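Take a look at the structure below.
A single protein chain has been omitted; all remaining protein chains appear in their positions.
Our next item is chain A:
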């Protein structure tokens, strides 16, 4: 059973955990992201009261488990990241997770691309739209995106060309992508 569940996507696991109250599916989902949770929480450990690993991780898992039952989760990684940040910031426990507008726009475009995976004409149409949106971006954003996605440059290479740090390079790429997504979504709304 566990072996079969590991092959399921995040969405399917969340659905099983919520609808069927499948504890195993919930466990598989937590295990899938456990290494990332451990890594992100490492700087936070032993930084204050009740921050021992034996307390932090179980409480985090408990919090995630509770929020899984009630909240809409389009992307598991964003939901986990939000919950970890909320736990570390000791903010109100009940503040729910809502995906941002940018995140939803990206999600929609990703779904469109996924749907067009087997349809060449749709792929062409989408590619044309993306190219036009790229042209509308600033030169730097367009350059970074083209270099990264079309020319397959790595973060390090891109950072080196402009003498930026990897973090900044990633941030520029992220923002450029977000702008492009907003442009494309605005086109569809118009």
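Convention: a residue touches a chain if its C-beta (ideal position, glycine included) is under 8 Å from a C-beta of that chain, and two chains touch if they have at least 3 such contacts; residues count from 1.
Please note the rule applied: contacts and distances are computed from a predicted model.
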Absent chain [UniProt protein name; select from "Tetratricopeptide repeat protein", "Two-component system, chemotaxis family, response regulator CheY", "Putative tricarboxylic transport membrane protein" or "ABC transporter ATP-binding protein"]: "Tetratricopeptide repeat protein"
Candidates A:13, A:73, A:86 or A:109 - the one touching the absent chain: A:109
Contact set of chain A toward the excluded chain (per top definition): 2, 23-24, 27-28, 30-40, 42-43, 45, 53, 57-58, 61, 77-78, 80-81, 84, 106, 109-110, 112-114, 116, 123-124, 126-127, 130-131, 134, 145, 148-150, 152, 154-155, 167, 170, 173-174, 177, 180-181
